[in-house]
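Handing you this structure, nothing more for now.
Left out: one protein chain. Kept in place: all the others.
Here the chain labels run A and B in written order, and each chain numbers its own residues starting at 1.
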Amino acid sequence: MALAPHPRASRYKFSWLDVILLVALAAVGTWIWFRSSIGIAYDWNWTEAFETINTPDRDGGTPYFYTGVIATLRLSLWSAMIATMLGVLIGLGRRSGISSIRVVCSSYIQMIRNMPPLVFIFIFYFFISNQLIPLLGLENLLRASTDDQSYVSGILFGPARLWENLLSGVLCISFIGGAYIAEIVRAGIGAIPRGQWEAAESLGLKKLDRYRFVIFPQAFARIVPPLTGQYISLVKDSSIVSLISIQELTFVGTEIANSSGLIFETWIFVGLVYFLLCLVLSLGLRFVERRVTMHFHMAA
Amino acid sequence: MNDTSTPPIIEVGHVNKWFGDFQVLRDINLDVRRGECVVICGPSGSGKSTLIRCINRLETHDEGTVRVNGIELKAGERHTKSLGSSVGMVFQDFNLFPHMTVMENLTLAPMRNLKVSKSDALVLGARYLDRVHIGDQADKYPAQLSGGQQQRVAIARSLCMKPEILLFDEPTSALDPEMIREVLDVMSEVAEEGITMVCVSHEMGFAKKAADKVIFMDHGEIVERGDPDVIFHNPQHERTRAFLDQILHYEATA
Partner (left out) sequence: MTASSSWSNRSRLRTAALAWGQSLLLAAAAFWVVANGAERINYRWQWYRISDFLIAERDGVLTAGPLLDGLLVTLEISFYSLVLTLILGLATALLRLSLSLVGRALARGYIELIRNTPLLIQLYIMYFVLGPILGWDRITTAVVSLGLFQGAYTAEIIRAGLLALPRGQREACHTLGLTAFDSYRYVILPQVVRNMLPPLTNEAVSLIKNSSIVSVIAIFDLTTVGRNIIADTFLTFEIWLTVAAIYLIFTISLSTLSDTAERRMHADVRR
């Protein structure tokens, strides 16, 4: 197989390889079609699937499927914010002058990054349901007092009866995402050449000023690209909290698939929605990323 | 220029320093008087850079005494705060802040540390940029300048803090040959203005012109010290002679 000399080489040639790939692709496609329509005789019913998805709920409100999509977005948004704060704190903690803070932060990062997310979620769920919920008596109070929920809080936090549910999901995803973001922050700051620290120090800048004016602005440009990637991962990772009954897109998908029996169509729909969400998000974030790092590239 | 009646501004006494098991500084004794320009030369790995980094506390010494501007710097202790902005440093690879314009590089520390107002800082910055002969480059980013220009910005940046002592760590060794001169000229001008300077440098022309004292270091110890003319033309020590032979030979052929 001939390797292109450069990743962006534009010398496309239609070769035997293309023919083989096209034939193979057609063969696989035909085989799958054959197996599904003749082998197991699945009765595809896209019209009904569409109707199911677009059916409003009992009170004529937003269809269940769309509440799932919105819930996933809401979950991702809050998780991204909390995970970023957590990640910055832990990432900075890894550079702390106090060695016990460093040890705590690095063990946290190590542990989360090396543990299956599913196992973490189950352990976390057990803690949440047994310990954190009782501590949230405060929230019950809050909930009772906000019977007439405002439109804004409805958009931001969803229906009040699911606040605890949302909070569990957000904390869960944030704790996982935070460890990955911490590593990104640490690496971004660590990549600043030593001479920059020394120059800032020998100009007599105070520690806070060194970070604020010299280190952070440079680290920022290095942190943003991997960080946007992490946000997309966060949207994807949010799907596993469906396993602890957090009501988001995957959870909703499971319920619709089970109740309607349109298993194939529902899961393909859910997959498509995630794909579009992530694709739009990555295009949008790429735009932001370019805006943010443009100045830096010009300078360096 | 030498005023022997006042106490030295830098006093280094019996300083030892180790990196792990490797001794980088051996029983260093050095006095620098106010307004003096001292050039330190010697082969690479001889401890020159480490010595001046001990003076502004980028490194700490393990044993002995270091006294800068009347402040005792204790062994093994980093406390830059007490030194404040009295010691400036110019690095081999400039270390300008790449995300800031030249003027922003110059005004950052005066505004943050000396609490100079923005308009005063701009005036200050412009004055020092003129002094290093690149007054017209204020709004450029470091990456848009040549190496020689960047190093002159770095010198101006240090001068903006009005330091009493200015340290140079091989300021010309990262430069292309044709840019060395413009930096050395600026350094000579600064020396003439009477600021105390300690330069790690092999530039003999500069040493002859500007230095009051030349120090030759090898293997972590000061081998020889004295008047530039004596060191360069009549070195007393075999090691100094061997080193100068190498440099002169190189300069003759280069």
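As a working rule, contacts are C-beta pairs under 8 Å (C-beta built on N, C-alpha and C of every residue); 3 or more make two chains touch, one makes a residue touch a chain.
In this text the structure is predicted, and so the values were computed from the model without any measurement.
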Residue, one of A:Gly29, A:Pro193 or A:Gly271, that touches the chain absent here: A:Gly271
Interface with the unshown chain - residue positions in subunit A: 1-4, 7, 9, 11-15, 17-18, 21-22, 25, 32, 35-36, 39-40, 42, 99-100, 103-104, 107, 110-111, 113-120, 122-123, 126-127, 130-131, 232, 236-240, 242-243, 250, 253, 257, 263-264, 267-268, 270-271, 274-275, 278-279, 282
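Note that only the chains that are shown with their structure count from here on.
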Whole-Å gap separating subunit A and subunit B, where each centre is the average of the chain's CA atoms: 50
Sites on subunit B touched by subunit A in the complex: 56, 58, 80, 83-85, 87-89, 91, 93, 95-100, 108-109, 112-113, 141-143, 154, 157-158, 161, 167
Residues of subunit A defined as touching subunit B within the complex: 193, 195-196, 198-206, 209, 213-214, 217-218, 221, 295-296, 298-300
